[in-house]
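With one protein chain withheld, the remaining protein chains of the complex are depicted in position.
Here the chain labels run A and B in written order, and each chain numbers its own residues starting at 1.
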Amino acid sequence: MRLLRALGLILLFAAGFGAPAHADEGELRTIIAKFATSKNFRETEAVVRELAATGDPAVGRPLGALADGNLSFRKSDGQVFIVSEAGGALTLLDPLSGGRSGEAASREVTKVRVNNSLRRAVREAIGALTLNSPDAGVRLSAAETMFRSPDPEAIDALDAAIAVEAVANVKSRMEEARAAAVLASDLGDSEKLAALKTIERRGDRTALSLLAAVKGRADGVLKGAAARSAANVRETLSAWDAAQNVWFGISLGSVLLLAAIGLAITFGVMGVINMAHGEMVMLGAYTTFVVQNVIRASYPGLFDWSLAIALPLAFLVAGGVGLIIERGVIRFLYGRPLETLLATWGVSLILQQAVRTIFGPTNREVGNPSWMSGAFEIGQMSITWNRLWIVVFAFTVFAVLLYVFKFTAWGLHMRAVTQNRRMAASMGIRTPWVDALTFALGSGIAGIAGVALSQIDNVSPNLGQGYIIDSFMVVVFGGVGNLWGTFVGAMTLGVVNKFLEPYAGAVLGKIIVLVLIILFIQKRPRGLFALKGRSVEA
Amino acid sequence: MITQRLFVAGLTPRIQIVIALLVGAAVLVPVLNLAFPPSSPFHVPNYMVALVGKYLCYALLALALDLVWGYCGILSLGHGAFFALGGYAMGMYLMRQIGARGVYGNPDLPDFMVFLNWKELPWYWHGFDQFWFAAIMIMAVPGLLAFVFGWFAFRSRVTGVYLSIITQAMTYALLLAFFRNDMGFGGNNGLTDFKDILGFPVQASATRSALFAASALALAAGIALVAAIAGSKLGKLMVAVRDAESRTRFIGWRPENVKLFAFTVSAVMAGIAGALYVPQVGIINPGEFAPANSIEVVVWTAIGGRGTIVGPILGALLVNAGKSWFTGALPELWLFALGGLFVAVTLFLPKGIVGTYDQWRAVRRERRLAKADLPSGPAEAGDVRIVRASSATSPVPQGGPEPQPAE
Partner (left out) sequence: MTKNHTILYLDGVSVSFDGFKAINNLSLVLDKGEMRAIIGPNGAGKTTMMDIITGKTRPDEGEVFFDGTIDLTRHDEADIAMMGIGRKFQKPTVFESHTVEDNLLLSMKGPRSIFPALVHRGSIGEARRIDEILATVRLEARRADLAANLSHGQKQWLEIGMLLAQDPKLLLVDEPVAGMTDAETEETARLLREISKTRSVVVVEHDMHFVRELDVKVTCLHEGSVLSEGSLDFVSSDERVVEVYLGR
């Protein structure tokens, strides 16, 4: 009966949002009322056919209830209800809307009696209603439902539907449902072998479990064929799994890239480890929160634009704080990288506590604009929009930075200072300004990373802490002085992490990655893309 | 003979005083706690014994860090890991001591294992029912980890900020690992509900006083050890490695071995500190591995004065006393204060309290000397002695070379 109930639900869904044929509600109720007066199974079946003939999806509910044996009528007035039993008393539900319409003791109602042939009639009626629904979406979900709960008796209905189906993907779903039904039936091996092929073409996890079930109960030729098909499907699936993992890896890599790239810039140019970098990310996320709050309160229509508004603001807020930190603390500590590390750690504690004091210690809700919600599918892969946008965003930020570094005067200055600070200074580059602006830039980028991360992570005062060690790992792994090092480092770590996860679990995977990096740094103490030659050693 | 020679080397009067104070406290505090009734003005309350005992463990940890950072130039951001490992080793002993008195009454398995439906004790829990075995593990586990980690890191010449970051990664990886239930260390909750240590109830005042005395004596021994190392030729070599690593290499030393020695000794000290800490606070959980904890140890050392022996102890006591006061009186402000402390110390007090005091004294003495005997040369016999004495608390050079990205 699962299939029936599922199909009934599809109908209801279609009724709720529905476009398809709507009979007059009064007319439907008149027909339904006849259940109370029918004297035998034959008459009841006639009522079922009459209901089905209306073509209205709303009949799914009473029909489903009938098949389940939940349809009753009140003795006193002959009104028909769906009955659900809870704690002795019966709750009466309206047969069409499903809303509560009262209670009754069990002796006050009479059940509409059903037998197997009646159930079959109901099933055919609902199957026909859904498979022939004018709405392609309803037909598709009906076919999908029938695939999941294959029923040999639905073959005829499916054949009829396939014959008239015009939409290609609905048709192939129906064929798969038919194949599943064939495999569950007692038809001959040749039919079943063809059905196996159809299911193998489908190639997803449900197909695999179906094939496994067939393999379990079949014997002879069929068993071998099912095993082969299952193996093929498994192969396809593992390819898709790999693709999905790569995607997750790229997605994680993009997040790491966003979080780490500002760090890599400040470390590369200034030799400064900014332990407060994570807090810059957090400031960006809170900026998004504030922007969204203002928009919700004053200009609700702009909500879809909230991230676009938050981006420049987050850049300015985090960059401004960065500039203050550089001018107020770091510039007094140049040449003492370890002390800078400690001082910026102190700054990070202060920033965290400040945010905790202002916004509270709990997570803050940052909404996804509509264009960042939901997901879509490619083959067996599911891709969520917010992840996709973050990947796009990270790549864009990276490209812009590459451009700034390669083609602007400021970028040239930064590169010069990275390679040889003293020489750059003697060439007339004002290294203190380069330092200050670089630090502000690195912090600003952390800020916009915060805007992106607010979409996929909890916005709390500890947000930054979660990313800082991973960002360090990216920088250490990728090496400094080259943006590509950070890019390759972030993507490698992201993908490796996601490939380890299925085997080792998320936490153990992360531990393994950390250990691998610790080992890697033994081989390449200055990362993948290190500067070489005498200048480094000097 | 050898030990005698070792111990004379670095023991300046100041260090002798501190050791004497600690030994005195180890005797006096238990007496004041146990012999006087709570109404007496001489009574030291139980909570005070526990609190100061905890601080002394922290001081030992800070001293351990100072040995690698102050003397050898290795800024370890993962010393909390060695502390926690020593603590876990002690915690495992204490768990085994609970025996059948746990909630589930299982004589072999600690409660959390029964809760997780484990049938038998994991192999690495065997032996911890014996104190001598636990005592060896308290030193061996942190020491071995430091040795292996250092062997890889120092040999491949990972230095400076890079080294700091991978030590942080090390403690972070351990944090994640110990949070896992199937590691067999009690997961999130860690090890707690201890009953006995060496047959004495951990909660009893007498046991607490004994633990306090043990902490004070361990710290005194730690000071003597660090002073001996610092005063030896090896200690001079450590400072040389800190200031000019490649120079030591070109005169035939292997700085990686020097660092490895200091790192391993330091880790063992940290492990002992952790082991003394756990029975006094009654719990050990993965939170001790948090990178933030290790960084806090760095600030204690920095405030007191790295490269000095008394400094880190002073720093640990001051900061933790401050923390206790703040979290009682103004909990909201503690992190502001701690953060401000980090910034202020690095900016205004780079040598720390003791280092700054020593510098001030040296300047004053120089002026006095210059006034007293203007005509005589600088190679006076008295001068020699003074300079040598002050070199035991080796000054950390400030400034240094310009920023180099890769260093």
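Note that in this section contacts are C-beta pairs under 8 Å (C-beta built on N, C-alpha and C of every residue); 3 or more make two chains touch, one makes a residue touch a chain.
Because the structure is a prediction, the values reported are computed rather than measured.
In the complete assembly, the contact with the undisplayed chain comes from B:240, out of B:32, B:202, B:240 or B:299.
Taking the complete complex into account, B:261 is the one of B:212, B:261 or B:277 that touches the chain left out. Considering the whole complex, the residue from B:209, B:248, B:266 or B:285 that touches the absent chain is B:248.
Even with one chain removed from view, chain B keeps its contact list with that chain: residues 2, 5-6, 229, 232-234, 236-237, 239-240, 243-244, 246-254, 257-258, 261, 377-379, 383-384, 387-388, 391, 394-397.
Please note the rule applied: only the chains that are shown with their structure count from here on.
Chain geometry summary: the mean Cα position of chain A and that of chain B are 47 Å apart. Residue ranges on chain A touching chain B, taken from their complex, read 267-273, 329, 332-343, 345-350, 352-354, 356-357, 418, 421-422, 465, 469, 472-473, 476, 480-481, 507-508, 510-511, 514-515, 517-519, 521-523, 525-526, 530-531, 536, 538. By the touch criterion given at the top, residues 75, 149, 152-153, 155-162, 164-166, 168-170, 172-173, 176-177, 179-180, 291-292, 295, 298-299, 302, 332, 335-336, 338-343, 345-347, 350, 398-407 of chain B touch chain A in their complex.
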